[in-house]
Structures are given as structure tokens and as C-alpha cells.
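Only one protein chain is missing; all other protein chains are in place.
Order of writing sets the chain letters: A and B. Residues in each chain are counted from 1.
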Amino acid sequence: MISMKAPASRKSEMGTVCIFGTGDFGRSLGMRLLQSGYRVVFGSRVPKSSTLLPQGSEVMTHAEAAKEAQVIFVTVQREHYDFLTSLTPILQGKVLVDVSNNLKKGLYPQSNAEYLSSLVPGAAVVKAFNTISAWALQSGGLDANRQVYVCGDQPEAKQAVVDVAHSLGLTALDRGSLRAAGEVEDIPLELFPLWRLPLGIATGLTAFFFFYLLIRDVIYARVEKGTDISYRIIISLANKVFPIVSLVMLSLCYLPGVIAAFVQLYNGTKYRRFPDWLDRWMRCRKQLGLLALGFAVLHVLYTCVISIRYNVKHQNNADLIAQIKNNETSELDLTEAWGTDSFLTLGILGFALYLLLGITSIPSVGSSLNWREFRFVQSKLGHLTLLVCTAHGLLYGWNKFLKVSTYKWYTPPGFMLCLVIPCSVLVLKMIVILPCVDRPLTRIRQGWERKRRVVSHEKDILDSQF
Amino acid sequence: MISMKAPASRKSEMGTVCIFGTGDFGRSLGMRLLQSGYRVVFGSRVPKSSTLLPQGSEVMTHAEAAKEAQVIFVTVQREHYDFLTSLTPILQGKVLVDVSNNLKKGLYPQSNAEYLSSLVPGAAVVKAFNTISAWALQSGGLDANRQVYVCGDQPEAKQAVVDVAHSLGLTALDRGSLRAAGEVEDIPLELFPLWRLPLGIATGLTAFFFFYLLIRDVIYARVEKGTDISYRIIISLANKVFPIVSLVMLSLCYLPGVIAAFVQLYNGTKYRRFPDWLDRWMRCRKQLGLLALGFAVLHVLYTCVISIRYNVKHQNNADLIAQIKNNETSELDLTEAWGTDSFLTLGILGFALYLLLGITSIPSVGSSLNWREFRFVQSKLGHLTLLVCTAHGLLYGWNKFLKVSTYKWYTPPGFMLCLVIPCSVLVLKMIVILPCVDRPLTRIRQGWERKRRVVSHEKDILDSQF
Partner (left out) sequence: MISMKAPASRKSEMGTVCIFGTGDFGRSLGMRLLQSGYRVVFGSRVPKSSTLLPQGSEVMTHAEAAKEAQVIFVTVQREHYDFLTSLTPILQGKVLVDVSNNLKKGLYPQSNAEYLSSLVPGAAVVKAFNTISAWALQSGGLDANRQVYVCGDQPEAKQAVVDVAHSLGLTALDRGSLRAAGEVEDIPLELFPLWRLPLGIATGLTAFFFFYLLIRDVIYARVEKGTDISYRIIISLANKVFPIVSLVMLSLCYLPGVIAAFVQLYNGTKYRRFPDWLDRWMRCRKQLGLLALGFAVLHVLYTCVISIRYNVKHQNNADLIAQIKNNETSELDLTEAWGTDSFLTLGILGFALYLLLGITSIPSVGSSLNWREFRFVQSKLGHLTLLVCTAHGLLYGWNKFLKVSTYKWYTPPGFMLCLVIPCSVLVLKMIVILPCVDRPLTRIRQGWERKRRVVSHEKDILDSQF
């Protein structure tokens, strides 16, 4: 709101913020606070102004600085927190913001913020700003994470810190009491937590299918025919493993959705929690899908270089020479022409749909869609992608299913194995969208409950909108 | 701003918010409000605390809850609004926020919010939050739409709701009076409204060129030569249709711009509205361009698989065998070598530019450009892309324009037809950037007017900056 008051009163209105410590983070924070109209006071053991400190800030002793402000950012390392005990009387009732991080998880039994709180019992310690880097504060750019996680035991103290975050253009999320500080301190140490399970699945599937195909293709040829085709491992084999893993992971991305539907139908309500494994699975669907896309990209790239590979060209030439020598003439097999072209077309269309799904996973693209559009893309287009890619896989082996020679050592080829899950998902999905199954499911998802446990409670839920 | 007051006063300062209904949306909203420092009171028919309700909230009867707060979110379905009539005296002067959505458009003659307003005439009904999903409120993530559309008849009531939205980290856009509620309720039911026209154009063009080429290629071969080349439909034909549609749609993306320039030149002012069709066309240019890119991607993928197609390999081998049998030796045709390589190079460069345009259409990329950069990319690079792609098309037929055999059944081939619009756009654009046309146009766009209708009005416009 525009200040209608005399300009002079404005500065004090934004208030004074104190920063203990003059390192990178403290200085960057000070600069940004000054830019947002705060008065900034640095607390330092050696309170003399330095050229490194942002222009417009003041430097004092810790005690003097603490007296000036209600909110104090502690930007010194945990090992140096001890000096704060001597300031206990001055810090009484102040908001102490612990912004510290550790180098790795589990270094200390107690979180830094809780340790700080135990050192200065009279102060309201708030854990916040630890996910924001000095660089993000300096650049103010779009590239950096701007989410501040706040936790603490005094709501008013938390609110004061949230207000500072907001006026710096950051967004704040409350994470509860100070007991959550350990978790908050671990956030910047997390390395793609949601990607861990999908990456594990991808690695497992890749390893399994690699060795399965290695045995069936390369070792079989070695043992049964005595030929060395180990050079095929690098591209030919990889280009069988990648599409297989991609298709399996894409189907794993849509499997939990249909399982959840059946669980809800079985429970007769949506107000019962899913089992933990299903919940965990559902939360990493996006990551599963993106990994599947990655494997699909590799498959496409590998396919594009097929015709410039030395051994492919060599084989083609050898076939042609043999054909000429034997004076054979091969007629164009129209079934083969239709089959291979359909196979390639389905692959291309499937990949294009895959790319579309991937693009809508870009946060700023996804956030420009409304809920119905997002659901349309992720559910309708997603299942269409799975259908097209599964058809691509089925067409690959359209004339191989019934041949005995396909089943080397009595094992099915890789593409048959991999089609099991996608086909199951598609069949289950088709059951779910049958009118007789879809109708009760839609009602359940709108809040209806089959088993009325407490009549009054259910009545209230009927009132609810979503 | 940092509260300089005693901490205890903070909670009441953020205020109390009341929520009628305890469904998914109500609970998610309550949780988020609590996190942002509000006191949350649920109004329920059966006011007993449930484990499902967010910790820290209170549950009361509707009447009690309504008394506690100035702003009341009504998160029950329209069918259950009747109970509110009994609360009319208590709701007098309160802000009632209607967050409801319908399952489809046009279910009721009156919007939900207007219906609510008619039930409780003394309350200030505000339509808002209907575009926000329970899931978005829970996750607080970047992936979801965070735009709240607000409409209502009392500005103060709207402002109170806007303030709540802001403190939840959402952005709010005023959509006017409560009469706009119907429109706002339809927003979450929209499915890609701006994509409808471009998708229609793409479908029409694809269908037309598909049948045109089907007749000229496949049916012509059948009728005139008696050969069955229907297997070419899937890839060869598609790979002719896709680039044609892509090029036509790219040019349709830049045609309205030059038409608008000529309209402005004709009108002699920029202060006259464009005809509706032009306005509508201009608003979906981005979607036209992205669809064109989609077709270009398909064209590239189809082109990449050419050499691994069965019938292409078969044809090549057949040609080679014939050549060997007849003991022919073909010399390298340098013109052909230059021609085909230039054709491919233009295609590749055009596609790379296309991709660049597509990338800058990602919201977060586009928003990191300043206005001049955005214009440079979308106008300069856009027209360059059109130029390169048109040259790619022209080079495809460089030696076919004058051959009689090209004009089967007296019809021009598809690529000639499709070059008409791009070439026209390029010629018109070249006229627009001629100094003698560009100079008056620039003046018009800076606010100058040729026909001075009202002298005083024009004087004022001269004062204006942009």
C-alpha cells in the first residue's frame, strides 16, 4: 500500500534487522534487506566498517546491534555459537533466525537451531533461510530456488521471519515447530530424493534386461553357433534394452493410478489412506515418466545412427553381393512393407506424444495449464502414449510370436517379456473406464462413501465440495 | 513488515478465517491458512473435531463459526447452499467466498456465486479460488496454477479476499463484478481454448493435403500405371503432408502481423480496433507456431528413419542390381550433389531455428527476456525461420517446376501449392520493411495519427509515451 504518511516515517516502519556475522551470506542478506527498505545493523566482534559490507549498513558490537532490532539473523557457524550465551540477557524476547547448514547429514545429535535455542533459552529461535544461497540473494534471479522453509515454536516469531522473506520477494512455507529443524536443515543436503526410487528401478531393469539379452543373443550365438557377435553389445543390444526399459517404466508410471482406483473401489471411500508403498510410488510418477522419456530419447538416437554403422553397412553389402551372385531377385513383400512402416510410424508418434508429456512437465509450462488441462495431458495423453508405444512393441514382434525359433533356449525374447506390464496396465485401465466401474468410482472421488461408518460424519462430508 | 509489537498480538492481527464445509478443499485451505498465520474456524453441521481436520483449527456450528470471522469460505456444493438462508442474520455484512465449480458448463441458468448472493442478500459474495485445486494448496508447489480470479460487487470484500490469496502465496486477478462469476466458474472447465482454432486449421490442412496427395500419388499410380503403392501412405505420404502443413501453419503465424500493418497503414492510426477475425487470429499465433513446430518434429523423425525402411532398402538394392546387370556406371552429378545437400542443410537450419522459437515459448524462458529481446526472437528470428523453411521447400522442387510430368492430371504437386502462402507472406513482409512503408508505420505505432478526428483528443495522445 502506498504510504500516505510523511516520507520520513517510512524507514522506521520497515524496521531494523540485525545480522550477526559478516561472511558471504550475511553480507548478501544485508544487501538485499537494504534494497527492500530495511535498516541493517551488523553485529561483529570487531565492529569496524569494512568495504566488503553493503553500503548503508552499520556495524556495531554484537550487544549493541542486538539492542537495535527485534529480528536477528545468526549467520555464523554452529561451532561459534558459544559467544551467544554471553548475550543471553540482551537476546531475551528477540527473534533469533538460525540460517545454518551442515556439510553432511547426522553430524550432530541435535539440530543447529535446537542447539541455538538451548544456548539462548529466552530467545524465540526460528529456523529459516537455510535453503537460500548467498548467490540467490545477490542475483535476485529466476534461476535459483526461492522457497524459504520456516519452523519454530513461537508463531509470532515465525510470522516476523515470514514477513521478512516476503518483502525480499521469497516465498515461505511453514514446517511446524522447532523439532522439524533437523529436517529443514537436511533439505539443502538432499540430492534428488524423489528420483532415488525411479533411478533404482531403472538401474535394476536395465541390468536385468541387459544380461537377459546378452545371454539370449551373444552367448547363445557363441555357444550354439560358435560365432562371435560381441560387437553388437554396444549398440544393437543397448538399442533393445533402452526401449524395453522405457516402455516398462512408462507403464509403471500409470500402474499405481489403476491400482489406486481398485483400492478406492474396494474400500468404498476415498477417505482412507493408501498403503505406504502405493503412496510412495504415486509420488514419484513424474520422475518415472521422465526417466522413461530419457530412455526413449536414447532409443531414438540409437535408431537414427543404425544406417551409418560400419557393421550394418557391411552386412547389407554382403547380403546384396550374395543375392547378385546367386542371381536371386527379391520381390517387394507388401506385408513386410506395411508392417515395418506401421511399426516405425507408431514409434514416431509414440515418441512425439512422449515429448509432449515431457514438455508439460516443465514447471512453468505445467503451471500455465488449468486443472482440467493438466489432467487431460497427464492422464488422457499419457495413456494414449502408453497405448501407442505398446502397439509399437507388439508390431515389432507381430510375426515372431508363433515361430519356434524365437524361443531360444526356451526363453521368450526381451520385447515379449517387457510387453506384459504395459498390456496389463492397459487392460486394467480399460476395465476402470467401463461405465459400470467408472460410475461408482466417480461418485467415490466426489466424496461419496459406501460403508457409512459414522452417519453424522458422512453427512458433513456430503456437504463438502471437492 | 516486521512486527515491532509484542508477539502475542500477532495472531489476532492476521485475523480469523471461517470455512464452511470440511471436504478435501476446505481442509487443504484450512491447513494452508494455518501455515500462513491465520486462525481457522470450521463451520460444520456436526461440530466435532475430526482427525482429518488440520491440527490447530477449531470446529463449531455454522452460526458460531460465522460470528468469529469477517471472511467465510463456502466450500460446500451448490446443492447444499440452502442451509445458508437460515444464517442470513449472522452473515449480514460478512464476506462470503464462493469457491465452487460445476461439473460442466451451462448446468444452471445462474452462476453459483450469483445464486449464493440471492440466498444471502446481506452478505458480500465474492467468487474466488475456484481455479485452485486442493492439491495445489497442499503441495504449495510450482507445478500448479496459482492464479486466483476474483469477482464481486463490493471492492472492499474483493480486496479482503485478494489479501488472503496474497498471503497464501497466490496471485490474484480482478475480473470485475459478480456478473462475471459465470465466466470465472467456466475457467477450470476450459480445455485449451486458444488451441481450438489452430487445431482446427491443422486438422483441415492435414486432411486436405492428405487426400490431395493420395489422389495424385497412390490413386494416380493405380489408375494410370496399375501399380499398387498403397504401402507408401503410412510414411512416404505422411512425410510429404507433415512438412507442407508445418510450413503453411508457420506462415499463417506471420500473416496476421503483415495484415495488421497494412490495416494500420490504411486506417492511419493504431487507435482503431482490428476486425474481430484478425484479433482472434493474432491471439492464437503462439499456438499456430507451436503446432507448426510439432509437425516439423514429425517431419524430422520421419526423415531420420527413411534409410532403415524396408521398402527404401529394397528399392535401393533393386536399382543397384539393375545397374550392375546393365553394366551402367553413373557419374557423380555435381549439380545434384550441391542441390540435395543445400536442400538438407536449409531444412536442418530451419528446424534448428524452429526449435529456438519453441524454446523461447516456454513461459519461464520468455519471461527472462526483455521486451526488445522477445520481439527480436519472435519477429526477426521468426521471419528468418519462415524464409529458411520456404527456401527449403523451393529447393525441394528446384528442378521440377518446369517439367510437364510433374503436373499429373493437370494438378500441381503438394509442395507447390503449399509454397503459395509462405511466399506471399515473405513478399508482403518485404514490402512492410521497405523504408517508404516502414517510416509511416513506425510513426503510427508510436501514437501518430493521420486522420485527425478530434484535435483535442489527438493532442493528448501525442503526450502519451508508448
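Keep in mind that, in the parts below, contacts are C-beta pairs under 8 Å (C-beta built on N, C-alpha and C of every residue); 3 or more make two chains touch, one makes a residue touch a chain.
Just so it is clear, the structure is predicted and the values come from calculations on it, not from any experiment.
Trainee: So one chain is hidden, and I want to know which residue out of B:Arg27, B:Arg78, B:Lys127 or B:Lys158 touches that hidden chain in the complete assembly.
Mentor: B:Lys158
Trainee: Which candidate, B:Thr85, B:Thr203 or B:Gln323, sits in contact with the chain we can't see?
Mentor: Of these options, the touching residue for the absent chain is B:Gln323.
Trainee: If I consider the whole complex, including the chain that's not displayed, which of A:Leu197, A:Ile324 or A:Leu394 touches that chain?
Mentor: Touches the omitted chain: A:Ile324.
Trainee: Would you mind spotting which of B:Val74, B:Cys304, B:Leu357 or B:Cys389 touches the chain that isn't drawn?
Mentor: With B:Val74, B:Cys304, B:Leu357 or B:Cys389 as choices, the missing chain is touched by B:Cys304.
Trainee: Please identify, in ascending order, the residues of subunit B that touch the omitted chain?
Mentor: Output for subunit B: 13-15, 17, 38, 70-71, 93, 124, 142, 154-160, 162-164, 167, 171-174, 271, 300, 303-304, 306-307, 316, 320, 323-324, 329-330, 332-334, 336-338, 340-342, 344-345, 348-349, 351-352, 355-356, 362-374, 376, 447, 456-457, 459-466.
Trainee: Can you list, in ascending order, the subunit A residues touching the missing chain?
Mentor: 1-4, 7-8, 10-11, 14, 21-26, 34-37, 44-46, 50, 52, 75-77, 80, 99-101, 131, 133-134, 136, 140, 142-146, 169, 187-192, 228, 231, 234-235, 238, 294, 297-298, 301-302, 304-305, 307-311, 313-315, 317, 320-321, 324, 362-365, 367-368
Keep in mind that, in the parts below, only the chains that are shown with their structure count from here on.
Trainee: Rotating subunit A so that its CA atoms sit on those of subunit B: what angle is that, to a multiple of 5 degrees?
Mentor: The C-alpha superposition of subunit A onto subunit B needs 120 degrees.
Trainee: With chain centres taken as the means of their Cα atoms, state the distance from subunit A to subunit B in Å.
Mentor: Comparing mean C-alpha positions, subunit B is 25 Å from subunit A.
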